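Here the complex is missing a single protein chain, while all its other protein chains stay put.
So, chain A:
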Amino acid sequence: MNSLSDIAPQPQRLVWQQATVVAITLETPSVKVFRLRPAEWHGFTAGQHVDIRLTAPDGYQAERSFSIASAPDGTGMIDLAIDKIDDGEVSPFFHEVVEIGDEIELRGPIGGHFIWSAGDGGPLLLIAGGSGLVPLMSMLRYRALAAPEIPATLIYSARRNEDLIWRDELFRRATQDPNFTLLATLSRETTPIEGARLGRIDRALLDAALASLPAPPETTFVCGSNRFVSAASTFVLDAGVPFASVRTERYGG
């Protein structure tokens, strides 16, 4: 497996195609991971997303964007992690209706800014709120394969302990990888949780993240709901990180 050769340039034209659902995992009470095998896939860059298009029998269509959670790993498959928004149109469909073997229409990969490859260098500061972890997880997994020497720190804010997506994997990586630091913070827990801090992201957490890196971050990626990204990027700038090195992606909400 050559992970680097799987970093693809943006295709000239993004064509809709069918992808087969090959696995479904319940990761947290509200997040399911869907492993898809697109009919034709030429790789992607960590941080990119796909557009999904669902079609009703009368032709009505709904489209949404979902980030790719897996690393560009040459398997020809991609993982999407979908957080269920209870009153939503598309995410509850994925949670309640989609089964292994189903065909889902998608196109991608999309995005030329919220992306990272090893050649971009580090250190990396990654800041995720809730399902905003997804594209950052792709970067972390890819970094572990392609450039584990690049220092990376992840601030990850979730509501409760049970809402931490890929909890075991993240804690394992933090224990085993000397160049990776995990700072988890839980905004709705009241009793102490091992390995996590309680409360929302704040300036102190940013200072701790910056202190965990051997040098100032080359790039900072912030992803999550609108409100989370606004709050987090304010702390990032207040902590002295240069404006032009900060990239954001907002999911809505």
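Following the convention adopted for this analysis, a contact is a pair of C-beta atoms (placed from the backbone, for glycine too) under 8 Å apart; a residue touches a chain by one contact, two chains touch by 3 or more; residues count from 1.
Just so we're on the same page, contacts and distances are computed from a predicted model.
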item	value
Which of "Sulfite oxidase-like oxidoreductase", "ABC transporter permease", "Fe-S cluster assembly ATPase SufC" or "NAD-dependent dihydropyrimidine dehydrogenase PreA subunit" matches, in UniProt, the chain that is not displayed	"Sulfite oxidase-like oxidoreductase"
Full-complex contact with the absent chain, from A:103, A:120 or A:162	A:103
Among A:37, A:53 or A:84, the residue in touch with the chain that has been omitted	A:53
Interface with the unshown chain - residue positions in chain A	10, 12-14, 18, 51, 53-57, 60-65, 89, 93, 97-98, 102-105, 110-114, 222, 226, 229-230, 233-234, 236-237, 243-244, 246-248, 250, 252-253
